[in-house]
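In this view, the complex is presented without one of its protein chains, the others remaining in place.
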Amino acid sequence: MGVRGARRGRGRLARRAAGCPHVLLVVCPGATGLRLETEAALAALGGVRALSPADADVLLVVGEPSAELRRAAEVTWSQLPGPRVRGVVAGPGRAEDVLRRLVPLLGSAEQEADAADRDDTAVPGPEGDPPGGLPMADRAEDRDGLTLDVLRVALGPVLPHWPAGLVVDTRLQGDVVQSATARVLRARAARGPSYWAPGPDASPDLRRGRCAASHLDALARLLSVTGWAGAASGAVALRDRLLAGEAHERVRADFRPWRRRVEGSRLLRWCTRDLGVLLPADARRLGVGGPAARAAPPHDVSARLRQWLVETDAVLGGAPPPDGGPRGEPAAAPSSALLGAAVELLPGRELAEARTVLASFDPDPDEPGAAPSVAAGAS
Amino acid sequence: MTLDLFLLLAAALFAVGLYGALSQQSVVMVMMGLELMINGVVVAAASFWYFVAPAQPDGQVLVLVVISAMTVEMAMGFAVVTLLFRAKDVDTTDTAAELKR
Amino acid sequence: MTVEAAPAWAALPVLAALLALASAAAVLDAASPGGTAGAAPRGPARAARPLAETARLLRQRRHTTAVRDGLLWQVGVAGPVVIAALMVAVVPFGGQVVADVPVGVVWFNAMDVCLWAVVWLAGWSPDSPYPLVGGYRYLAQALGYELPLMFALTAPAVAAGSLDVGTVVEAQDGLWFVVWMPVAFLVLLVGVAGFSLWGPLGAPGGGDVAGGVFAEASGVDRLLLLAGRYALLTAGAAMAVALFLGGGAGPWLPGWLWSLLKTLAVLGCLVVLRGRLPGVRPQTVVRLGWVVALPVVLLQVLAVSIVVVVEG
C-alpha cells in the first residue's frame, strides 16, 4: 500500500492543484481583443490571474511579442517557480484551447521533477562587487534634502492591472517617484484601429458597446489599483456581458446598482480626492480630450472616475459616444495626450498614488500613433 | 537564580554595549551600543528590585524611567543623525569630529 | 463566568481551533465576491478553492531571488503564524486559557508589535523592489494604527481594572463592553485588519505593487504567509470577542463553543467587509489614524475612566 498509496495521493494532489492555475499574462500591444478573450477563457476554467511571477504556474503570451517584450517574457519565465508551463495565444478563438492543453501538463510527473531539480539559488554573479551582478544604488537629491539612494525601477510591461505594452521607467527614492519616462513598446504587426474604437464603418451599436466596455475596463483597472477587488470584478463581469453581445438595456439595469455602490463609497472618494489634479488649462495645453477633459472640478482622480461612470451610463442608455471613441476623437490619437498628462503628474508621487493617477487616465497603448516616449522629472 | 547571576548578566550586556559604543564608527551603530548598555541597566535595576526590596515599587519605577531614557536617546540620536546627514552627508563619528575644524 | 488556566495539553485543541477558524476564513473569503478566487465560477467549487490552492502551493517549488537574506526571510515567513499562535494563547476560550499571563492585554499588543519586525523582514529580505515597498508600507501603516489600537485595548482593561484578559471577560458579566465602548471595539477591528494586511489596510500586499510582501513568495513560503494572514485575523477576532463581546458568555451552549461561535461571527464580518471596501493608501491610514481615530478613542477611554471613577 505504501508506495502505491503515496503515488495515488500525489496524483490526487496534482489534480486538485491543477484545478486553480495561476496565470500570468504577458499582453502584447495591439492584442486587447485577444486579452479579453483570454481573460474570459481563464475565468471559465476557474483560473486566477497571478500578481507576480513567483505566484504563477502558467505564463501566457497574448499576441505577437516584439523583441523587447519577448526578452521580458523570457526573464519572467525564469522567475516562475514551477511546476510551470508556458504558451502563446497567437490568434482569436484559441485562448481556451491553449489553456485546456497547458493546464493538465502542470500535474505531470516531469513537471514535478523539473521543479525539484532546477536550481536558481546560485544565480551566477561575480564575487565581490557588485554582489550577485546587481548594480548598486546611486544617490540623488530628494524632497527632504537627505540625498538618499535612488533605485531605477521599470513599471511594466509585465505588471498586474497595467496597460499592455506600456513601460514607465522610474527613478524611485523609497517609494516616491522622482522622475518618470513612459514609452510604448512597438507592436510586431502594423496596428489597425484600437479595439475600443472600431472604425466609422462599424455599426453604431458595436461602437457604443465598445465604448462602454472600454470605460468599464478602465474602471476595473483603476479600482483594482486602489485595492477594491470586489468592485473591480463587478466591472469586469459587466464588461464581459457587453462584449458577449448582451442587450445594452439589460446590462444597464445591473450597471446602475454597481454604479451606486462605487459612487456611494465615501472611503473611495476620500482616497482619490485631490489626487492627480489636471486643470482645464493644462488639459488644453497637453491636448487631452475625452472624459478626462470633461471631468468636473476639482479635476482629480475622483472626478475622472465619476465622469467614466456618467458616460458609461449614458452610452448604455443609447446615447452615441461623445467623441466617437472612449478616450476622445480616435483620429487625434488621444492616448498620447493622456499618457503625457499622466506622466507629468507622476514625479513626487508615492508609488500607489502614481499608479492610481496613471490608471485614472488609462491611456490605450493600442492606439495607432500613440507617442513613443514621454518624460517628466523632479527638479 | 541569585542576585549575583543577574548582575553578571547585566555586566556582560553593559560591557558588550560599551565595546560597540567605543569601537563603531557609524553613529547609528554607536547608538546600538548605548542601547545595549542601557539594556544591562534594566536587568540590574529589575534584579535589585526583586532580590533586595520587592515590597517598594522603586526598582520598577527605575526600570520605567530607564526605558523612557532609552526612547529619548533613540529619538534624539536619530534626529541628530538626520541633521548631520543632511548638513554634511556624514554618518560616522570620525567624520563628524572633523567637522569641528 | 470565571477564567482559569487550562492544563498544558489544552494548547493543542486551541491551536487546532486557530487553524480551523483560519481555514474557515479562507473558505469564506474564497466564496465571497471579490475574494481570492478571482473570477472563478460560483458554487461549491469556489468554496473548495483554498484546498486546491494549498495543494498547489505544496507542490510548488520555493522560488528564490538572487541575493536574498535566507535567515531573515525564514523569520519573516514563519513569523506571522507563530505570532498568531502566541496571541491566541492568552485568549480565554470559555472558562479556560492556555497561558494565564497576568498582563494578557499588553502581551497581545507586544505580539502585534513583533509583527512590525516580521512583516518588514519578509518584505526586505528578498532584495526585490515590490516586496520592499510592501514592507515599508506595513511599517508606515502600523505607525498610523498602532497608537489608536493601544488605547482601544486600554479601554476594556480600564473598565475591568486589570490587564488580565480573563478578568476582563469576568468583568463583562452584566453588560458586554461593546455596548458602552463601541468606538474602542471598532478601532480594535481596524487595528486587526491593519496587522493582518487585510481589506482597506491591505496596501502592504496590494495588487498595485504586484502583491507587495507576497510578491516573491512561492510554494510553502507563500502558504505560510497566507495562512499567517488568516491566522492573525482569527487571533484578532478572538481577542475582540474576549475583550468586548463577553468571551464565552451565553445561554445553553458551553462557554468554549460560544467563544468559537462569536469569533467566527467577527471573523465573518471582517472577511465580508473586505469585498465591500476600497483600499486606503498608507499615508491616508496614517492621517486617519492620528487625526480621527486617536482623538476619538482617547475620548472613549476618558469616558470609560469617568464611568469607572463614578461607579467606584
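For this structure, a couple of remarks:
The chains carry the letters A, B and C, assigned in the order they are written, with residues numbered from 1 in each.
Rule of thumb we're sticking to: a contact is a pair of C-beta atoms (placed from the backbone, for glycine too) under 8 Å apart; a residue touches a chain by one contact, two chains touch by 3 or more.
Methods note: contacts and distances are computed from a predicted model.
The chain not displayed here is annotated in its UniProt record as "NADH-quinone oxidoreductase subunit J", chosen from "4Fe-4S dicluster domain-containing protein", "Membrane bound hydrogenase, NiFe-hydrogenase small subunit MbJ", "NADH-quinone oxidoreductase subunit J" or "Sarcosine oxidase subunit beta".
Listed by residue number, the positions of chain C touching the unshown chain are 67, 69, 71-72, 75, 101-103, 106-107, 109-110, 113-114, 116-117, 120-121, 124-125, 127, 136, 139, 142, 146, 163.
On the side of chain B, touch with the chain left out of the figure occurs at residues 1, 3-20, 22-26, 28-29, 31-33, 35-36, 39, 42-43, 46-47, 49-58, 60-61, 63-65, 67-68, 70-72, 74-76, 78-83, 85-86, 91-92, 94.
Criterion: only the chains that are shown with their structure count from here on.
With centres computed from Cα atoms alone, the innermost chain of the structure is C. Look at where the CA atoms of chain A average out and do the same for chain B: the two points lie 50 Å apart. Chain B and chain C have CA centres that are 33 Å apart.
Annotation for chain A: no residues touch two or more other chains.
In chain B, no residue reaches two or more other chains under the touch definition. Taken in their complex, chain C has these residues touching chain A: 32-41, 45, 49, 51-53, 55-56, 58-64, 66-67, 127, 129-130, 133, 136-137, 200, 202-203, 206-211, 214-219, 222, 274-284. If you check the complex, the residues on chain A that touch chain C are 13-14, 16-20, 22, 39, 42-44, 46-49, 51-55, 57, 79-83, 112, 115-116, 118, 120-121, 123, 125, 131-134, 151, 153, 159-161, 172, 174-175, 223-234, 236-237, 265, 267-268, 270-271, 350-353, 355-356.
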